[in-house]
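Below, a portion of the complex is reproduced, with chain positions unchanged.
The first chain written gets the first letter, and so on, giving A and B; residue counts start at 1 in each chain.
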Amino acid sequence: MPKILHNNPQLNKNGELQHLLSIEGLPKSIVNHILDTASSFVGISDREVKKVPLMRGKSVFNLFFENSTRTRTTFEIAAKRLSADVINLNIQASSASKGESLLDTIDNLSAMHADMFVVRHAQSGAPYLIAKHLVETGQSHVHVVNAGDGRHAHPTQGLLDMYTIRHYKKDFTNLRVAIVGDILHSRVARSDIHALTTLGVPEVRAIGPHTLLPGGLAEMGVQTYTNMDEGLKDVDVIIMLRLQNERMSGALLPSAQEYFKSYGLTPERLALAKPDAIVMHPGPMNRGVEIDSAVADGSQAVILPQVTFGIAVRMAVMSILAGGRA
Amino acid sequence: MPKILHNNPQLNKNGELQHLLSIEGLPKSIVNHILDTASSFVGISDREVKKVPLMRGKSVFNLFFENSTRTRTTFEIAAKRLSADVINLNIQASSASKGESLLDTIDNLSAMHADMFVVRHAQSGAPYLIAKHLVETGQSHVHVVNAGDGRHAHPTQGLLDMYTIRHYKKDFTNLRVAIVGDILHSRVARSDIHALTTLGVPEVRAIGPHTLLPGGLAEMGVQTYTNMDEGLKDVDVIIMLRLQNERMSGALLPSAQEYFKSYGLTPERLALAKPDAIVMHPGPMNRGVEIDSAVADGSQAVILPQVTFGIAVRMAVMSILAGGRA
């Protein structure tokens, strides 16, 4: 997992959230503020009129240098429920192909009086680069939200996972949490580990084959297991990771069937965890690869509530950044 | 033409419209209610401010598994004029390619508190499958509108065609209506036939080459003609169908020129119908293939009013489903 920047530009001089780039380096008080604010938004989506005017007249740009309809959609919905104007830009097809540099594109959009950039990029660190540039050039009215950068971070996914755990388990300080699968390539895993540590979870486990467990987990306070049955024993929360299709045919893994045999979450394996353990997944799921349908659709799965909470968490992040706190 | 489901899930227990999937099985009272509601929306598009707040804060997802800019645009406009938030999802490029199942995608979007799915799919029955799933899993707050599924149905096109006929002819019960062209592959033809029958049109004719006339028309009460001149004799309404480009080069037809010679609507042929007959076409037209420009641009063509009425009809369907009746 790459280190990005030692100077964390996501807080302003007063220690307030200026950009959301990574959960690493985010104070616990800010994480809790986001979760509390999200909580006030959860009810809004159930109302007849699901909109609040907190970002009326603000312009949110979804800058997706890497295609992800699902994530883009969650940000688009969150922004529209805050009454913002949303502009979707698929940058692959655009100026990038005309040879314009990333920062020239950013300066241009910023000159159109953008208020927020939601950035997805295949390159780790791209949102940092953008945030740093905005800070250095005095464009502090524009905020950056990292919507996933390379293998580095996916902070809103980490935050919605924390919201979900808090919703079902109330207290973080007595939990045993297992993250299962391709930890090595997962920005979700990285964001979750930082969030769980920040919030005081005493035991975080990473479960997966040797080839998909990165170095450095021990230094982050994470216990590693290559045997899934041992790793799941008595855990309160199981976070399954998506096995990327490209891994299945690669040299790191034998086959999808083999993987399921060793690391697929079946009802039998789930029974090893605590009886009230919850099962999470960032989606989209590969049924029959990392998770059995009986578990995915079972009573312990909270995968769809994660999606619902995800909208509220993104509304919270955006409204806090825009200064319109709930 | 495939049969889809015997249990029609488009009505709720109280017999109210829950989903719009097909005109087949839709009670006449509901068809008339949609047309009456549309009538109240026709004037809105002429006003200075074309919006009504009936769907303010509602989220409409255009789920287009098959590309159709024109149809997507009509739904997008209709939803925006009702003040809904619209999210366009081109699913080919999205999760489908990540191997997620259709119903997992639906569950995910539904968990984002979608209010309505407008679904276009190359597979006949896909909107049924989605609606059935939503009903079975207790997600009855989400409504499905079929925007065209395979060769099966295109109910809003059928309804806007009925609106157009009613507008110009007032009474359905004394009409002779001819549908001309590739009946075999046309979901428009199928929807129109069901609608015309439901509304009491006494004589429906299908005109086309043997190879493009499906079996079963007689059972539906439709008279078939392979000779266009005979088929057009004394009709009140002519519904021309688009000849799909892929048919022109196929084995079913000789050539576009040959087709025009036998089934193209020319001024001479139009003269065989009643003097006040109207000419309809669902668009986009192939001028010189199924219709002569002199007819398309002539005084009997009501092809552009169809488009205008289409917006009102879609506003009616959406607002009725969302419970915000006009």
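Keep in mind that, in the parts below, a residue touches a chain if its C-beta (ideal position, glycine included) is under 8 Å from a C-beta of that chain, and two chains touch if they have at least 3 such contacts.
Since this is a predicted model, take the numbers as computed values, not measurements.
Engineer: Hey, this file places 2 copies; any idea how many the whole complex holds?
Structural biologist: Every protein chain is the same sequence, and the full complex holds 3 of them.
As a working rule, only the chains that are shown with their structure count from here on.
Engineer: Using mean C-alpha positions as chain centres, tell me how far chain A is from chain B in Å, no decimals.
Structural biologist: So the centroids are 41 Å from each other.
Engineer: Any idea which chain A residues touch chain B in the complex?
Structural biologist: 45-51, 67, 69-70, 73-74, 76-77, 80-81, 245, 283-287, 304-305, 307-308, 310-311
Engineer: Can you name the residues of chain B that touch chain A in the complex?
Structural biologist: Of all residues in chain B, those touching chain A are 56-59, 85, 87, 89-91, 93-95, 98-101, 104-105, 107-113.
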